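Apart from one protein chain that is not included, each protein chain of the complex appears where it belongs.
Letters A and B mark the chains as written, and numbering starts fresh at 1 in each.
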Amino acid sequence: MFDNEYFNLGYLDTLSYRDTVIHRLDPRAKLIATVLFIVTVVSFPKYEIAGLLPFFLFPVLLFSLADVPVKFILKKVLLVSSFAVFIGIFNPVIDRRIVYSLLGVPVSGGWISFLSIMLKFFLTITSALLLIATTSFPGICHALQKLGLPEIFVSQLLFLYRYLFVLTEETMRIVRARDMRSFGGKGKGMKAFVHLAGTLFLRTVERAERIYQAMLSRGFAGRLHSVRSYRFSGADAAFVGATIAALYLFRAHDVVGAIGRFSMRVF
Amino acid sequence: MHMADALLSPAVGATFWAGTLGTIGYCARKLKENMDEKMIPLMGVLGAFIFAAQMINFTIPGTGSSGHLGGGMILAILLGPYAGFIVMASVLTIQAFFFADGGLLALGCNIWNLGIYPCFIAYPLIFKPLAGSGASPKKITIASLISGVVALQLGAFSVVIETLLSGRSELPFSTFVLMMQPVHLGIGIVEGFVTAGVINFVRASRPEILESAASARPLSGGISTGRVFAGLLIAAVLTGGALSWFASSNPDGLEWSIAKVFGKPELPEKETGIATALKSVQEKTAFLPDYSFKKPEGAKERGGPSWPSVDPGTSVSGIVGSALVLAAVLLIGLIIRALRRKSACRTK
Partner (left out) sequence: MSHHIVEFQDVHFHYPDGTAALNGLSLRITHGESVGIVGANGSGKSTLLMHTNGFLLPQSGSITIGDRKLDKKTRQEVRKKVGLIFQNPDDQLFMPTVFDDVAFGPLNLGLSPDRVRECVHEALETVGCLGLSEKPPHHLSGGQKSAVAIAAVIAMQPDILVMDEPASHLDPKSRRALINLLMHFHHTKIIASHDLDLILDVCKRCVIIKEGRVIADGPSEEMLSNRRLLEENNLELPLSLQKRDFSPGGDMDEITKLHHLLGHWAEHNSEHARTYRDWAKKAESLGRKDLAELLLRIAEETVAMDRLFQDAMDLCR
């Protein structure tokens, strides 16, 4: 369980350092596009289904252009679905008005709004995961700082990212030792956890002390400087522009309806 | 429990993001004014500690189910409210990215629900007065328990409010509250015990660490309660403003939930003034003027919760269109994949 989560984390992180057309885009461009995408998807009213379908174009494009393993991401999406499903499933239970008849089968409003929630869930979560799978976390942090988030918050994110892997690995070793020696659930209780977390905490504080010394010995005087310069190129602007145009088209016009009517007239 | 993008409306998501960002900015300014530089690595590594500790499951006595640490209270107690909040916000941000817990729009809500309440309500108003300065382990346990419960209750209640205001779920207010609060009572008690356990463990084995953490953090005298309330008041006004704007433009959002809460279809009278004023502003500035333009031609004016009436012709073309769009999207993906494979083979 713990091992799995840890290795998943590492794999996603490794993906983000690949080199593809999408990976090479400026982190700001991808962050802005993703946020706009999520807001647009979420802005659809409760009973919308057809209007959401064209939006699948975005994840499909990213999956294929950035060479992200589809199965891996979909598994992760399934893993976090619990809360949205748990709350959404009440919709069909409560809202039973029949509003639609699909090829003779009556469909209630609740099922439609539930399906809408699920589509939105899939689109928003997938796009967030695709962002991190195509953009290194330090890149995202840089984008956040450029977009105006406070320096100290961004430096916290960077430190956290750096030591996340070191500490989860350390924790994994302790947890393995615990699980190896605990039989039939004994030793996995709160008391053991408190002891474990306490020990981990003390080690962490000692580590912080050593890191601080390492920082001091390299001239740290309270500020973390950076010489990184990302360039917002024409390609980045084109990417954001195209995203906005497509989002507007899909949001403001009934693309699905138009295609449907058109094809019915043709055949 | 993490709020999810799919249950949110843009207005609610944006409002909580605004509140969260405002608080992050405020804390950053506070920390910049007077912080020991030693805190910078300490905060970062403690964030990683919380992250790692959250991944460890433990069995909850008497239930057989398993729980894990939240961490907001521990951070507030160890680092003080400002640094504690920044660290909690960064932990949740990393989770939103790497585990997709909730999603990026909901992150604003999640930082609010899991960060603001422990750091700015439970810690200064409950934990500090109860635990006092030269606290005994018993006092710390009681104080953490109560503040853990209060923080989690407020957080859970916020999830209810956020969901209802967004209007994507059909759950009525009372059912939702009855579902969320008791579950989070249990979670809060566990959080309280674990928090107290870790704090007492550290106190017993290395008391100087708590002292040095306390001396390094910017706030020695304690947070002024007046300030907190002023901040919350501003947040409430902001939220209210955004909500009434939202109410005026989205017929099946707030109005629907207000209808469930208040038992009648209209908003309370006094809101209308602000609502109409805001509506005109909104119509001029909004990215998407109104949701109604998406309705098929036959849609009637709404009566009760809006639901476009559907005539058979549009519905068939809708299904055909949907199928075509999905097929096209899939095809595009497959073509690009195939092309990439080919070019990859060639370069090899």
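We take it that a contact is a pair of C-beta atoms (placed from the backbone, for glycine too) under 8 Å apart; a residue touches a chain by one contact, two chains touch by 3 or more.
Every value quoted in this text rests on a predicted model; they were computed, and no experiment measured them.
Every visible chain touched by the undisplayed chain in the complete complex is listed here: A.
Of the listed residues A:Pro59, A:Pro138 or A:Gly260, the one in contact with the hidden chain in the full complex is A:Pro138. Only one residue from A:Ser82, A:Ser101, A:Gln213 or A:Ser233 touches the chain missing from this view: A:Gln213.
The hidden chain makes contact, of the residues A:Leu25, A:Ala50 or A:Leu158, with A:Leu158.
Across the interface with the omitted chain, chain A contributes residues 10, 13-14, 17, 136-138, 141, 158-159, 161-163, 165-166, 207, 210-211, 213-221, 224-228.
As a convention for this text, only the chains that are shown with their structure count from here on.
Only residues 1-2, 5-6, 9, 12-13, 34-35, 38-39, 41-51, 53-54, 56-57, 60-61, 63-65, 67, 76-77, 80, 83-84, 87-88, 90-91, 93-95, 97, 99-100, 102, 109-110, 113, 116-118, 120-121, 124-125, 128-129, 131-132, 137, 140, 149-153, 155-164, 166-168, 170-171, 175, 185, 188-198, 200-202, 204-205, 207-208, 211-212, 215, 220-222, 224, 251-252, 254-261, 263-264 of chain A touch chain B when the two sit together in their complex. Remark: chain B residues 1-10, 13-14, 21, 24-25, 28-29, 31-32, 37-38, 40-49, 51-53, 55-61, 66, 69, 86-87, 89-91, 93-94, 96-105, 163, 167-172, 175, 190, 193-194, 197-198, 201-202, 205-206, 209, 213, 250, 252, 288, 291, 293-294, 296, 306-308, 310, 314-322, 324-326, 329-330, 332-334, 336-337, 340 touch chain A in the complex.
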